[in-house]
Structure formats: structure tokens, C-alpha cells
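Yeah, one chain of the complex is gone here, protein chain that is, but the others are all in their spots.
Here is subunit A:
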Amino acid sequence: MEHIRMPKVENVRLLDRLSSRRAVVGTLYLTATHVIFVENGSETRKETWVLHSQISSIEKQATTATGCPLLIRCKNFQVIHLVIPQERDCHDVYISLIRLARPVKYEELYCFSFNPKLDKEEREQGWKLVDLNEEYNRMGVPNNYWQISDVNRDYGVCDSYPTEVYVPKSATAHIIVGSSKFRSRRRFPALSYYCKGNNASICRSSQPLSGFSARCLEDEQMLQAIRKANPGSDFIYVVDTRPKLNAMANRAAGKGYENEDNYSNIKFQFIGIENIHVMRNSLQKMLEVCELKSPSMSDFLWGLENSGWLKHIKAIMDAGIFIAKAVAEEGVSVLVHCSDGWDRTAQVCSVASLLLDPYYRTLKGFMVLIEKDWVSFGHKFNHRYGNLDGDPKEISPVIDQFIECVWQLMEQFPCAFEFNERFLIHIQHHIYSCQFGNFLCNSQKERRELKIKERTYSLWAHLWKNRADYLNPLYRSDHSQTQGTLHPQIAPCNFLYKFWSGMYNRFEKGLHPRQSVTDYLMAVKEETQQLEEELEVLQERLANLQKSQSGNNKVKSKQQDRSKQFGLYTSNNSLANTPQEYSSDLKSFPSRSPSQGDEDSALILTQDNLKSSDPDLSANSDQESGVEDLSCRSPSGGGCLPSEDSGKDSDEAVFLAG
């Protein structure tokens, strides 16, 4: 590829962030799709794969005696610190990566070259896994109050909306078109969620072009129609998710918010969620805290607070809780908007849906939810996640925040979700990876033009195929937590919002719990299932034997598989790890036994299957099967720091380094 100036550099050092001495030497390769670092060292040859599309920034630091440091920050929060011996090589790598990380055409993205060796039919089946028509039917529409409208069939009314939208039956095409002209980017009110039980609904739109005094009859009729579609209630809430000040400032530009005097029977409500620029800066600040080298507790807590991140997460949750409450408890329909209605509106609608409907808390339902509220309604994935080179001011962690909200809920309701944390982390990864076509472009229209479904694969099919990895062992469909609406506590529960190290320090395994309860319980459950099967077989055989009393045919017991199974999770428990640097005082102490039996580090040697990046997430076509996703799935993988596999005594000094 023409952009690669330097396909291979040898004797590159990969530094460990926690310890400068824990570095490994290897070879760096640049390919058309990945940066690959292969460790030297005969046994393990650990590989680190990073997709170009994951690279968020590359920083070349001042050359030192040992070489030229290159810092690669990834969108999935991996930070790779390389030292390249020659300044010139480093420069070439830097220039190449700068270009590779910022593709200008969709065709350059990985999903167009990624080939998981599925035939055409399987690919098509994959795209059919999530079907929004089916989803609206499941919700109970169309019905007496709601109908599908084809007013946008050629994207003629709104080019960022899907072709098929659900609107109140009483809203004629004339009303819809009229209303769309009175809304930013013509994003007219459309159905997001319908509550079968009480006819209440969640609708979404962009802000009205009301300025200081403008009004629009059709828009007012549209809101009336939404209210009428819920005969049980005599008003609707209009929720503006922006801070009031921002909304007022918009009026000067001819935009703004609904005037309660002009619309009959609405209750207007501001919920102050900050805009994408504030969120981008907040994340940046929090990541700086995560990157601190051995921070003190105060540094960390102070930095976390200062970033404001958890405050923003809480604001989004509060908005979702407000809407869910209005729908479930008051039976009132809600119209949600922000400015353009594709960021905060998507966050809030999806949080509310998740709280309201247990279906969205299942594996399949969660895919449907993202498809419904994000993909189909024109969340600008390309702009927000910087898939193609573009305006950096458009980038913002909007869906990351939604994903975190889900995680925060999972922490509060451990039995309510069918999926586990890993599922969320992998979805986040793929939103940036561009390995699958789902999140390409900014709208359905663009995706159709690019023929995404014919040319790329669907992430949902991939996740569904591996669903065993993503299950929450505590989930039971008949459990009370999986029924009905979730009611998170709102009042003084600031402490319920916690820092998510599993996401933001995802690649620093040393910081995470060393044993995974989820993996352990999943292994137990799997074994239980085998036991159930065996029990059945045994009972049958026993019955036969008792009948005939002559059954001496030896049926091979399943014991062997079972003990293998056992091994799986006992090994999980014999997790080993090594100490961190607890003190700098130890290093000058000379007398150290050179021949120290190191049983725990010896064990680490067997756990070299750890990959620094999710290989399944970064594998290219011919690497697919070779580089399975072990780092996340293998219960032993979580146990050791990336560079600890070489648990030799000579490395001992590492723990004592200053």
C-alpha cells in the first residue's frame, strides 16, 4: 500500500505503562489494516494487533538515548508505548500511521477487506438477524393509533431518517411534511418506543425552529396527534435534553424549544445534558487520569471528579429514568429532543427503553435497541467516532456514554441483563473498529448507497454466533429482576455511579479483579448442563438394566469430558500473578537469592495466550482462526499483566524497580 513507508522495524521496544523496566523487544510491522508488534523470544512470540481504525492519536516524543518513543492511543482505550531505535524509522512509522489512521474513503476501511469466510447466504442471514419491522410488530405497532408512514421512502423529507417511520394515525402526510419543515434538519417527531400496556409512547425529533416567536400549525397538530394516540392521557411531556441556557441561545439562531402557550396540552421540561464538546473534553480529562503513572488515591479521585464524567453519566441516566417513569407510572407519552435529535436524544430514548422493556435487556434485544435508536435514526457514527478523516470537533463519545449507562445499571441490577460486561466492551470496540459494516456512515441513506449489506458483514451475526461468551450467568428469564420496568434509585445515590475500569483501563489487566466470578459461574453452569445430560443417560440405562438385568454392554461414561470441564474452571482458580511495585525502597538491596523457586510465576508461563489486543476484534482474513479471542474469554487470561509471561528469575528486579 502506498502509504506505508516502512513495513517493518526491528528491535522495537514495547513499554509497559506500569513499569518502565517491564519492556519487551520485538518487531513492528505495518500492514494495510493493522499495526502488529511481535515479541522476540522463542516460546511465546506474543503478538499485539491494532487496527488502524482504532488509532485515535499518535504522538512522537523527544528522542532519548535509547531511541525514539512513539505513543499510540487507541479509541478502545489501549495505549501503546513503543521505542524505535532509529529516529528516521520512527519518523517513517509516524508519517505512515498518521495517514493510515485517517482514511479518506469508506473503501479504505477494514470491513471492505475483512472476510470471515462466510458464503453469500450466510452473510445475508447475518444481516437479517436484527429486523426492525419485526421489532415494531413486537412492540404492538401498527395498531389503531400508530401506522407506518412512507412519506420518507426516498429520503425525500429527511435524509437522516430511515425510510420507514411510525407516526400517529391521525398525522397526515401534510402534517408530517409541515412539521418537518419546522424542525432542525427536518427531523420530525417519530415513534421510538410504544408501550403496549398503556398506549404511552416515546417519540423523538429535533428542536423546533421556533426562534423567539415563530410557530407552525402542522407541528402543533403533530404533537396533538401524538397525544391523541394515547387516549388515556390528556397531555404529553416534551423533554428537551439540553441545559436551558443552551436551548435559549439556540433561539437567537432561529431554533429553540416549544412554547407551552402555542402547543395545547404539553408539559415542557428541560433536562440538562451537556453537548458533544463538553463530553469530549470530559472524556479526555478522565483518560488523562487513567493514564497517570502510579497516581495517589487523591490524584485519582480528584481527577475523576474534575473530569465531570460521572456527573454526565448520571445526567443521562436521570433523563432516561424521568421518561421511563412518565411512560410506565403516569402513562403519559413523551416527545424527546435535543438540538438535532441524534445524540442526546438517542442516549435518552435508549436508556428509557432499556428501563421499560425487559426485551432490550436480552442479548438479541440489545442489538435491536442499538439498531433502532442509533443506527436507523441517523446517529452520525462516522463523524462521532472518526471513522474517516474529518472534523475533530465532531468527535464525541456519545454511544460510549450510553454503553456505560448500561454497565452502571448492570452493577445495580446484577440479574436483570442476559448479557455481561464483555458484550458491552466488544460492542464499543466494534463501533470504532470498522471491521463490520453496521456502524459505517452517518445515515441509512449513505449506507444504502454504499451497499453495505452486500459488501460487508454484520457484527450482530458475529456476536450472536459467539453468544456463549457474552451471557450473564445470573440471568434467568423467570427472575423478578428480568420482569417489567427497572426502577433505579434516583434520590441521593451519587455513590451508585462508579468508575468503569473494565472499560477505560481495559488493557491493564493488572488493575482488574484477578478472578472472574462471571467466568467461574459460566463454567459451573456449563458443567451443570452436562451433568443434567449425563443424569438422563444414566437414569435411562439404569431403567433398562433393571428391566433386563442383563445389560452388560459397557456404555462409556462421560466422565472424561467432565473432568476436562472441571479442569477448565479449577485452572481459573489457580490464577497466579505477580506483585506490583509496592516500594521503591527495595531496589538497592543487594542480597537476593538467585535460585528462588517461583511456583507462581512458573504458572504464568502457561498463560501466554494473552493477547494485548482482542485478536478476534483485530484479526484479518487469514489470521482469523489462528488468533482467537483468548484474552477476553479465557478465564486465565485476565490474571496476568501482558508482559509477565516470562516469569524468569532475572525479571525479578522488575518488581522492585523505582
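We take it that a residue touches a chain if its C-beta (ideal position, glycine included) is under 8 Å from a C-beta of that chain, and two chains touch if they have at least 3 such contacts; residues count from 1.
The rule we apply is simple: contacts and distances are computed from a predicted model.
Trainee: What is the protein name, per UniProt, of the chain that does not appear here: "Two-component response regulator", "Myotubularin-related protein 9", "MTMR9 protein" or "EF-hand domain-containing protein"?
Mentor: Spelling it out: the chain absent from the display is recorded in UniProt as "MTMR9 protein".
Trainee: Can you tell me which of A:173, A:249 or A:524 touches the chain that was removed from the display?
Mentor: Answering carefully, the residue with contact to the hidden chain is A:524.
Trainee: Touching the hidden chain in the complete assembly: which of A:24, A:68 or A:416 does that?
Mentor: Hidden-chain contact among the options goes to A:416.
Trainee: Which positions on subunit A touch the chain that was left off?
Mentor: Touch with the absent chain occurs at residues 290, 294-302, 304-305, 308, 310-311, 314, 412-416, 473-474, 476, 479-481, 489, 491-499, 501, 505, 508, 510-515, 517, 520-521, 524-525, 527-528, 531-532, 534-535, 538-539, 541-542, 545-546, 549-552, 554, 557, 569-570, 572-580, 582-583, 585-586, 589, 591-593, 596-597, 599-600, 603, 652, 655.
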